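Structure in structure tokens, see below.
Omission of a single protein chain aside, the complex is shown with its protein chains in their original locations.
And then chain A:
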């Protein structure tokens, strides 16, 4: 006779856990012993400088948009540590697949500020990037670059190249099949790819609780068969550490990783958005205490590695660099309209020559 067991005594066949990583408290204090690289103050200063640059650049870009000299633009205010932390953990030969809010990663990889302005200013020449030639341009349809990352990583595996694909997308993208399809395939083939979710709590006006019932986004990796880790996305040290570990694991053939970077979008979704329509200013105000730049600055100041003079010098350097980029952007001459055909195909099919001529003669 079969014995009837109560449901709560059915055997557990799997248990999963998601870990959370943080080293710096919002006031810059140490929460747990940081990884060895944190003793390399030069590296931390470079992370800090990159975050300050992109914040100042964002501010300038918004000013250009408000004065009609730039198109719609997406700032990364408050989440600079994510893209900087990840990009700084990559090698040149790795491939970055960023989303539209990951300028900081692209700039770290060598994309020029004026190229980013050109792109958002409506000129494809901005995507003729000065970053590594194999990097992807920023992806606008959310999450649709995740399958590309899996394909890139499969190419590396096939060629036995010790390279890693690093794919950045937001919390909203995790609602799309694209992202899971890519993670699932990456898990099956243990591909050298790292997926990074910038969880900034809001997909335009939709908050995370309406995006998912998952306790964490990191656990989305579990169904795909690999490790997902949640990281304090406002802690540049934690982001750099998590990305370094994940990229090393991927490079060593230990398969993909998922990093959920928990941060907050302090700004509007884009310059075409007004976040005050859907979220209270008190919420945004409260989150300012967590933001990543002040936190790392406090840590560096506490280590006597940063001071007011250095800060002033950095701000001045950023302003000079940004001003020069804006000048180059604004001075970029118009493209000949018929060049819209130039990169449509490797060789323009003759059947479109008449259309090209039409543009040439009538525009």
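By our rule, a residue touches a chain if its C-beta (ideal position, glycine included) is under 8 Å from a C-beta of that chain, and two chains touch if they have at least 3 such contacts; residues count from 1.
Note that contacts and distances are computed from a predicted model.
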Name of the absent chain as recorded in UniProt (options "NADPH--hemoprotein reductase", "Penicillin-binding protein 2", "Transketolase, central region" or "Pyridine nucleotide-disulfide oxidoreductase") = "Transketolase, central region"
Only one of A:289, A:343 or A:357 touches the unshown chain, namely A:343
Check the options A:36, A:158 or A:213 and report the residue that touches the missing chain.
-> A:158
Among listed residues A:122, A:162, A:177 or A:253, the absent chain is touched only by A:177
Per the definition of touch given earlier, which of A:49, A:69, A:112 or A:148 contacts the omitted chain?
-> A:148
Which parts of chain A are in contact with the chain that was left out?
-> 95, 124-125, 127-129, 133-134, 136-137, 141, 144, 146-158, 165, 177-178, 181-182, 184-185, 188, 342-346, 349-352
